[in-house]
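All protein chains of the complex are present and in place, except for one that has been dropped.
Order of writing sets the labels: A and B. Residues in every chain begin at 1.
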Amino acid sequence: MRFLPHTEDDIREMLGAVGAGSLSDLFSHIPSHLRKETPLRLPPCLSEQELLLHLSALSGSTAHSGSFISFLGAGCYDHFIPAAVDAISSRSEFLTSYTPYQPEVSQGVLQAIFEYQTLVCQLLEMDVANASMYDGASAAAEAVLMAGRITRRPKALLSRALHPEYRSVIKTYCHGQMEIEETGLTKGGLTDLLSLGRLADGTTACVVIQDPNFFGLIENLGEAETIIHRAGTLFIVAVAEPISLGLLRPPGSFGADIVVGEGQPLGNPPSFGGPGLGLFATRDAHVRQMPGRIVGQTVDKDGKRAFCLTLATREQHIRREKATSNICTNEGLVALRSAVYLSLMGRQGLRRLSEIILDRTELLKKKLKRIPGLSFPFNAPVFNEIVVRMKRSPEKLVSALLKKKIIAGLPLRRYYPELKDCLLISVTEKNTPEDIEALCKALR
Amino acid sequence: MDEPLIFERSRAGRKGYSLPEEKLRTKPQDVIPEGLLRQDIKGFPEASEPDVVRHFTRLSQWNYGVDTGFYPLGSCTMKYNPKINEEAARLKGFALSHPFQPEELSQGVIRLMFELSQFLAEIGGLDAVSLQPAAGAQGEFTGMKVIRAYHEKKGNPRSAVLIPDTAHGTNPASSHLCGYQVIQVKTTEKGVLAPDAVSQAMTDDVAGLMLTNPNTLGLFETNIKEVAEVVHSKGGLVYCDGANMNALMGIARPGDMGVDVLQFNLHKTFSTPHGGGGPGSGPVAVKKHLRRFLPVPLVVKKGTKYALDYKLPDSIGKVKAFYGNFGVMVRAYAYILSMGAAGLKRASECAVLNARYLRERLIPYFDLPYDSPCLHECVFSDNKQKEKGVTTLDMAKRLMDYGFHPPTIYFPLVVQGALMIEPTETESKETLDEFIEAMIAIAKEAQENPDIIHSAPHKTKVSRVDEVKAARELILRWTPKAQDHKIVK
Partner (left out) sequence: MTFPEELKYTKEHEWIKVEGNKGRVGITDYAQHQLGDVVYVELPKPGAFVKKMEPFGVVESVKAVSDLYSPVSGKVLEINESLVKAPEKVNKDPYGEGWMIIVEIMDPPELNDLFAVDAYRKYVSEEK
């Protein structure tokens, strides 16, 4: 119990000071029938060494991108993380600090988050960003609710090519509050803009499109924007792989009203799916409807530049049931890591990284095309993910390749029954040309 | 010394990244239409690695953390964050595993989630747990959604939820997000819920009651069993906000008090670091009959295998992609195994002892609005100091000059000028004594030299920050022209 400083002497002295005879006296006012008489049934405590041994065993029996060649993506991407990111984020002044409600002793976190907000705006080409939401999926849900508040319309339209888990989360959040409808897909795997045009009307608050979409395909955001704004609806874009924005034209430049995304790929490990980082940005006109914390720039009493949380009156601790959201704790440290990562990568690095990824994806495509029995249902340009159709069962294929220490991809049956013979293969810069060759060799 | 923004440190051509130099075969414009390509990321910084590291290191030095000093923040449970937990989270199988990898390759991580669920169910006295919510507020939202789903399945979702006036703001916000109207219930002059007040408000149209135990005044809701019975008698459910579980581990369990749904805050009671505002984790525990409504997937054990179960037709769906903040779960799991049952109980006992001790020593100097015995936190007000024009805000700022982070201020709302102090069990008696001395010194200053408090803080990196200006003149991002270092009149 090395975390508890109190000695028996300390306890005795303090009990004396409060007039209690024993530690259990401190709880005597709790009705006795509510007190637990027997100890909690938990495993015996482990020493630091034993604990590490036990955890290492659990970790050891879990595959990871270091022990397997993995081509999994689908909303969670394994990129190389520069050592400096860990070095900074593990500094205890950042790691163990509280939410910066007292700005005079929190200028470090506040300035870092102000920089993070700026980087997000620059990456997405939007006016203002918040200090983060839990993840891309819940950020998308909050964006839909925000669109409902702004337009006062009851319906939201989601592209069927939006990540299935994002759609699920949006439905959970909007249940009882807004009606959710889905657009169809073209034969080519893109959002069907014709069906979009038909469904978006005066009762639709917003349309949500993912770019690149769940199948890795780059959507036609320009054409989508025209249709969406013609109906007076808000245009929401979800970016599940923000590294793509090193190369692709950002959603803000297409006139998006709200952009959300998953910031995990920006300097954060996959970590079995969490924590993530909900990117959230919008236009100046909507800033007061934006949920979440925001850091603003101001001055102190002596006129020196300083930062603080602002627009807090929209938040739960003041507005309570009329708040824009119920969010309190968000993903502060994850946002800090992304700020460090983006600062290191910078203007040139992010572009170069996305060019490398595109190159690897093209390499994979070329090699896959030469394998008999495989075909490509979709032909639009992709950034980092490809859907491959095969004669054998994708599940059986993935299983077979595990023996070669390769995780080939995600079978799509669970999300798209019409694609039950298809596999989603993802590529990052961690998949070397040798890895890609190994995959293709195993597929033959 | 000041540290410019990273954008101000940026110099064209500087490189902070390291990527393979290989010649690429693909030209982007050959594969992607020109109109979909980006030319540049305007304004993005260009800095070397030393620039970036020095920049953020310097920022960190102007930040206070638990490792720096005492954080008496009520309702936040700022306890020590064990370093072994960090090493645990970095283990490759935990950090580099992908949520969609085949279950047979993920037995270690799924087992960790399963066992953590069991630990939490045992600690809370409930039956089934979802680890999916990413923070306490999301846990509340999930819990209230479960309650709504329960009522919907019975044919009537009902339209309102009862919430005491001492509740944390996330409680009414979460209820509202679920489509419920909030009916506020007044607590007694003793600061707790009374069965009659609840009885009067409880009808067939009320879905349930949300309470916190101990409540935000640090007081045990002594009538909780009776209150729960009132709610249950009209077919409602009882939700408990478990933010204050640090007072009760091994001592009492909400599940034994009639609570149906409980959310935990792993970043409070279970030692995971606050990170400057997250990540957190807000697992939700429910009684058996509500298990079917929990988010998918549930973590289960089938024989010797651990698995993710999606077959829950009555589930409310998902509140987050994938399974929850796994990286945070690892830390909480490690903590519980480090402490064991006896350790957790001792932690709660010491947390309460620390709060009682502080309360006892500060009573002569500060107004105590509720004099019932407190548990792990206590609430004072600025009534004694207001006579001299010194407010809670002033005193909070002055505490920084003594090297302490202020307590929670102006919450709960039932106390005007509230000062909520939660010392946690990882603070030694010496630290508490130093804090007490500082508070007593400030109380004296309030009588003899209030100006020094009004103008505080004096010894921090920046003096009192103009939050009004921040809200009136919104500057929410850097732009090349928005910077102004000149002294403002």
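Convention: a contact is a pair of C-beta atoms (placed from the backbone, for glycine too) under 8 Å apart; a residue touches a chain by one contact, two chains touch by 3 or more.
Keep in mind it's a predicted model, so treat the numbers as computed, not measured.
S.K.: So one chain is hidden, and I want to know which residue out of A:I170, A:I258 or A:A312 touches that hidden chain in the complete assembly.
M.R.: A:A312
S.K.: Using the definition of touch stated at the top, determine which of B:Y239, B:Y410 or B:W478 touches the missing chain.
M.R.: B:Y410
S.K.: Spell out the interface residues on chain B facing the chain that's missing from view.
M.R.: Touching the chain left out of view, chain B contributes residues 410, 467-468, 471-472.
S.K.: Touching the hidden chain in the full complex, which residues of chain A are there? Just list them.
M.R.: 288, 312-314, 318-319, 322
To be clear about the criterion, only the chains that are shown with their structure count from here on.
S.K.: So what's the Cα centroid distance for chain A and chain B, whole Å?
M.R.: Spacing between the chain centres: roughly 19 Å.
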